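One chain of protein is taken out of this complex; the other chains stay put.
Note that the chains are named A and B in the order they appear, and that numbering of residues resets to 1 at the start of each chain.
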Amino acid sequence: MRDIAIVSSAQLPSVREMGPSDESELVQPVVTKALEAAGLTMDDIGFVCSGSSDYLVGRPFSFVAAIDGLKCWPPIQESHVEMDGAWALYEAWVRLLHGDIDTALVFAFGKGSLGPIPDVMNIQNDPFYVQPLGLDSISSAALQAQALIAAKKATERDFAEVAVRSRRNAMSNPNAQIKGEFDPKAIMKNEPYIASPLRKSYCPPLSDGAVAVVLAAGDKARSLVKRPAFIRGIDHRIEPASLGARDLTVSVSTKLAAEKVGVSTGKVDVAELHAPFAHQEIILREALGLGDDVVVNPSGGAISANPIMAAGLIRFAEAAQRIHDGSASRAVAHATSGACLQHNMVAVLEGE
Amino acid sequence: MSERCAVIGIGQTKHSESRKDVSLAGLLREAAFRALADAGLESFQDIDAVVIGTAPDMFEGVMMPELFLADALGAVGKPIMRVHTAGSVGGSTAIVASSLIQTGIHERVLTLAFEKQSESNAMWALSPAIPFQPQLVAGAGGYFAPLIRAYIRRHDAHPDTGCVVAVKDREHGLLNPYAHLHLKQTLEEVKAAPVLWDPIRYSETCPSSDGAVAMVLASEKAAQGIKNPAWVRGTSVRTESTFRAHRDQINPQAGKDCAKHVYAQAGITNPYEEIDVAEIYVPFSWFEPMWLENLGFAEEGQGWRLTMDGKTRLGAEMPINPSGGVMCTNPIGASGMLRFAEAALQVRGMAGAHQVDGAKTALGHAYGGGSQFFAMWVVSSEKP
Partner (left out) sequence: MTERLSAPYRLHYAYTRSTGPVIGRFLDSLRDRVLEGIRAADGRVLFPPTEYDEQGRATTGEFVQLRPTGTVTSYTWVNEPRPTHPLDRPFAWALIKLDGADTAMVHAVDAGKEKAMKVGMRVRVRWAEKATGTIRDIVCFDPISPIIKTPVDLNYFVRPGEHQSQYLHALAEGRFIGGRCRVTGRVYVPPRGATPESGLPTEDEVIDLPDTGVLTTFTVVRIPFEGQKLTPPYVFGAIVLDGADVPIYHLVSGIPYEQIRMGMRVRAKWKPREEWGTTLENIEYFEPTGEPDAPFDSYAMHL
């Protein structure tokens, strides 16, 4: 298979609410910055793919408005997934394998400031049995966290530790939203449960943000940047929609995808895991077989900045960044979709 | 690296205004099982991955429906993707699926496109009332009617052209058991229909349908033993912005580029001569002559003559939409894939009463947005 690499990326810093900015104004700056970082212009790009969801703004055709943030004259080869941008990256990776083009631009954007996000996410649920009950995304995640405690796989203290470590890591990430030194004991003492056993600190913030990633194949990648992050394997798998049909304390789809891409065939230096809720990191670590020596979410993760539909692709950008800067030789990037980690993507990135 | 990709299974639902007899999942499964059976498969077991496409989530009120539908489509434990490129989505979805075969990632991919328009209201789902955006016109017709007027003016087209297409496509639809509309209409009846968005008459618009379509795409290895597979000879997508200054909205460059790209892959230099049948996306009948020009079947300004001369009828030189096309069946998100699937049916010789005799090479075409998104494939009975 052809070598495909992430050669550059750019993000808008995630914030609770951005100033006036429509889709094109979210996309234009990150795309421009990511292209510049790779020394490319839109005219050099062979394929464009984006990820977004109309329900974040409650209006159809968000992606059409986003394309207005691009130079698309002459006409471009372009596609879109109504999914997290990580799946747009997957489509672009597949497209590059054809061999007739060498570069691709992937972007994603999401605003959490315009709608009632936990309730919006309920619209993902089964429209007959669950959606009418109004199961919001925090409550479904809480069911999973409680299952983890009941199975004695984790304690609430573990959740607090994940949150505190993530937000400490976020201090060195200019794009992160929630960052700083926090005390696990204080969190457990002072914060009420939103839905037990989840307190606010174990949940992701509401974020506005955007990300763009540039992919290039083989020698083209090597000619563009010093240390491309080559995608050695990428795979994604889905699980049943019904929470009751799954063991919520494990992530079989992540495990399956990890086996397909060979996560365990070499030492993992760093992993960027798309775990919007603290307890999900614990589940994902186990599914991926990551030991204590692996640096997990040096960016602070989705619990520190969570622009929905972009947060998964941001994990790819962050993991690739560790390869670009030489701080890691082998990195794992992960993205998730759906309630309680229903759909998971895993990739192994390597430097040369 | 390019593996060959074959269409080995095709299935579609009976399309109608409201398929109240089936759930959303049931609608998809109706198409999926027909495609699996056509491919000689009894279950989802031998499918490696699923790619679905549909128009905005607001139509069915399920956000990111691949999550809810994973079980219904036998996707659990497999990769599943959901593509969304407006009206061209059915085409783009099939192209993503074919890429998964052509790049050697999978052996068999199930791809589906669907719309259950009856679960909401298309006018509402496409253009809900939004602050700061005055609602001055309703529906796609309001957007496209001025373009049709401009086409007629630019090329002095015969005013009956749209009606002639409507009569022809409805006649074709009578030959297609799955078509939503089964209407026998004379030219006089079509012309007498009320005008909705001048110059578009009611009879020159597509219906609003519930329906789904599915295809099983396979590698050369997995296609062994399959009778008459349709081979994918070329695929292409192109996008441009509706807002570009001095944009040609009648004959968009993105469509021309997309056609050129897909013909080059299939080795086609003269589409009129070398393509036996085309299924193209015609939601308003006047788009037939416009796309005939955009796709290179006619010189610019001459598309309406082909139609008026009867060249686009089944049995004539350049049959367009023998299935009855979008003018007879329009489950929006599925309409593009229906064009791709009908093109494949033709080169497989399995189109039944609407079969084009001896069809070897066919074009499937979809477009969306303000004539800004294009997806096309060329399929052939001959291996690339």
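Things worth noting here:
The criterion applied here is as follows: contacts are C-beta pairs under 8 Å (C-beta built on N, C-alpha and C of every residue); 3 or more make two chains touch, one makes a residue touch a chain.
It should be emphasised that the depicted structure is a prediction, and the values quoted were computed from it without experimental measurement.
Touched by the hidden chain within the whole complex are the displayed chains A, B. Summary of contacts with the chain left out: across B:E17, B:D198 or B:D309, the touching residue is B:D198. Hidden from this view is one chain, which touches subunit B at 20-21, 61, 123, 129-132, 134-139, 141-142, 145-147, 149-150, 153-154, 194-200, 240-241, 243-246, 248-250. By the touch rule set out above, subunit A reaches the unshown chain at residues 19-25, 27-28, 31-32, 42, 55, 57-59, 68-73, 113-116, 119-120, 123, 127-128, 131-132.
Here is the rule we use: only the chains that are shown with their structure count from here on.
Computed from the mean C-alpha positions, the centre of subunit A lies at a distance of 33 Å from the centre of subunit B. Residues of subunit A touching subunit B in their complex: 1-2, 48, 53-55, 58-61, 63-64, 67-68, 70, 72-83, 87, 90-91, 94-95, 97-99, 120-121, 123-128, 131, 235-242, 245, 252-253, 256, 337-339, 342-343. Here subunit B touches subunit A in the complex through residues 1-2, 23-24, 56-58, 60-64, 66-71, 75-86, 92, 95-96, 99-100, 102-105, 125-128, 130, 236-241, 243-244, 252-254, 257-258, 369, 372-373, going by the rule given at the top.
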